[in-house]
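So that we are looking at the same thing, I have put the structure below in structure tokens.
Note that this complex is displayed minus one protein chain, with the remaining chains in position.
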Amino acid sequence: MIGKGLLKGLGITFKHGWEKNITIQYPEVMPNLQERYRGSLEFDPQNCIICGMCTKVCPNNVLSFESAPMPGSKKKQLVSYTIDLQYCMFCNLCVEACPTHTLYFTHNFELSTARRGEIKRVYSPPAEAQLLTGESQAELIPAEALEPQPDAEAEAKRLKQLQAIKGAIARGNSKVLDKFVDFEEDASLLMTILQADQKKQDKMAELMVDDKNKARKVAAAFVAKEKRDKTGPEEGKH
Amino acid sequence: MLKTDPYTINIGPQHPSAHGGLRAETIMDGEDVQDVIVHLGYVHRSVEKIAESRTYAQFVPYASRLDYLASHLPTLGYVQAVEKLLGITVPERAEYIRVIVAELSRIASHLIFAGSLAIDLGATTGMIYCYRDRERIMDMFEMSSGQRLIASYMRIGGVSHDFPDSFYPAVKSFLGDLPKMISEYHGLLSGNEILQARCKGVGVLSADDAIAYGITGPNLRASGVAYDIRREDPYGIYDRFEFNVPTGHCGDSWDRYTVRIEEIEQSGRIIEQALRDMPAGDYLGKVPRIIKPPAGREVYHRIESAKGELGYHIVSNGTDKPHRVHVRAPSFVNMMALPLVSRGGKLQDIITNIATLDPVLGESDR
Partner (left out) sequence: METIFIDIAEFLTSWMVGLGLAPLWADLIITILQWAVIVLIITVNTIVLVWMERKVSGFIQERIGPNRLGPFGAFQTIADTLKLLTKEDIVPARADKLIFKTAPMFFIIVSVMLYAVLPLGNNMAVVNLNVGLFYFISLGSLSTICLLMAGWGSNNKWSLVGAMRSVAQMISYEIPLAFSLLGVVMIAGSLNLSDIVTAQNRLWFIILQPVAFIVYFIAATAELNRGPFDMPEAEQELTAGAYTEYTGMRWALFFLAEYTNLVAVSALAATLFFGGGQGPLLPSWLWIIIKTYLIMLVFMWMKWTFPRIRMDHLLSFSWKVLIPVSLANILVTGAGLELFRWMGW
């Protein structure tokens, strides 16, 4: 009889109306993730042996790293390791290739960021390793920084970071500035500004270590001013 | 004197029933369809070209982005093609794992088919029930591979992980619930007179036309041709399983729907047999780390994907990257039958036909 199927359908939907809901109330209740779930790709600088397997196996050039030769040894030292998550396909190939489990997936899947630049993750090795990185930086470290002081460790770390940044700026490595400006061309612009003016360079490096937010603002102001000067040079020199 | 003029209307690429990015330029006279011109390529990502700049192993995640509704099937086809190219044998256990996830993928794809048919015909609730059941398959994929939709689980020479212990109870309870689920779809969708009226006799594709157009997969079987590559040209270990090849009678939308629902049952049978016979052992065979097939060797390998005959033609040039990878995408070929089956129907029949031809645009546009 026609209409029987319709009534049966109504019966099924009626029955389901009283069943338990299957919705997971996401922000309050986190989804039940399986053990192998591939969320955020993370890097553990401690374990990295700089074998480069991960970058070879990555299909989409997500991973990149910088290494420098260790002084007095044939071994290499990690300077920075970059995961540009915006290109990541979460295919697991790098994690499988990594011999020391340096790369791993966490269960964190909330990866959205407010700015495009923040998707990129730059990892640096621990401070004591950085101390030995590159002769140029080793030379630049002032003597007092190495002297034991109250709260010496934190202060030493800060100074080392400062030196590393200054060294990078001196070498024209605009990657250090990427975190503080929105666009890559801005980073290179800022680099030229800083290289031209030693005072600005010192100030900026200090800010970058101490107060990242302020550094961002200052960087933006520098870039904006430089752009203005470029477009309208008659408006005045500083 | 009253007369009518034909007019052109674009179904898609921005349309609720365009299945991703399909554009069907429709020439209509009132509600009657005079002709349909299918425009593809809105989701073109040049996957075949990307393959030429990736190593053989690196292409696996891209392959799973072809048919993202059943992502294990395109990767299975690709890795089996590469294995054929290199002459690698895969461990026994890996073959069984592959069959299980491939058939689960097929079920997931057919559930999406039933759900999208339901929502394209306006029955929103039917879609939700199908997706709810598909979610259990996605959970199983998450258990085994770590990713739900685009798993990239297959590796050249095996699979990336063995099944975890939690996988077996999940798949067994899913198979146990399968008859109940199907009876629910029959109650809500198949038994519904409105859905029957909209599918029966709509979009008839005769067996001769289907063969002439190169239609494969469930669409061909709905036309009454019992052709299933798992049976005709078994790949992997499919010759060890017992299953029926469901066929339709007249090749209309209704047959395309019922054939797929029956295929869900048959896939369930295959998974049960595979689970029963699965041996212990390695899940990933010994494969050289850098794959360099000899120059000039080429291979064509085809599998029965959820949409039809999915073929990979790989040509090597002696380096670690393929010279050319061509994908024979079943959705692309099947979509070409849309004008044929829609001509002379109503506007609403086009929607039914798109839904029952079941294209996945990621695959057809590549």
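To keep things simple, chains are lettered A and B as they appear, and every chain counts its residues starting from 1.
Please note the rule applied: a contact is a pair of C-beta atoms (placed from the backbone, for glycine too) under 8 Å apart; a residue touches a chain by one contact, two chains touch by 3 or more.
Note that this is a predicted model, so its numbers are computed, not measured.
Peer 1: Give the residue, chosen from A:K20, A:K74 or A:K199, that touches the chain omitted from the document.
Peer 2: Only one listed residue reaches the unshown chain, and that is A:K20.
Peer 1: Touching the hidden chain in the complete assembly: which of B:A118, B:I137, B:M154 or B:V315 does that?
Peer 2: In the complete complex, the chain left out is touched by residue B:A118.
Peer 1: State which residues belonging to chain A touch the missing partner chain.
Peer 2: Within chain A, the residues touching the omitted chain are 6, 9-10, 12-14, 16-23, 25.
Peer 1: For chain B, which residues touch the unseen chain?
Peer 2: Where chain B meets the chain not shown: residues 7, 9, 15-17, 30-31, 118-126, 128-129, 132, 188-189, 192, 194-195, 197-198, 346-349, 351.
Throughout what follows, only the chains that are shown with their structure count from here on.
Peer 1: Given the complex with chain A, which residues does chain B contribute to the contact?
Peer 2: Touch list, chain B to chain A: 54, 57-62, 125, 129, 132, 135, 139, 142-147, 150, 152, 160-161, 164, 166, 184, 187-189, 191-194, 196.
Peer 1: Show which residues of chain A lie in contact with chain B when the two form their complex.
Peer 2: Residue list for chain A touching chain B: 2-6, 8-9, 11-13, 16, 22, 33-38, 57-59, 89-93, 96, 105.
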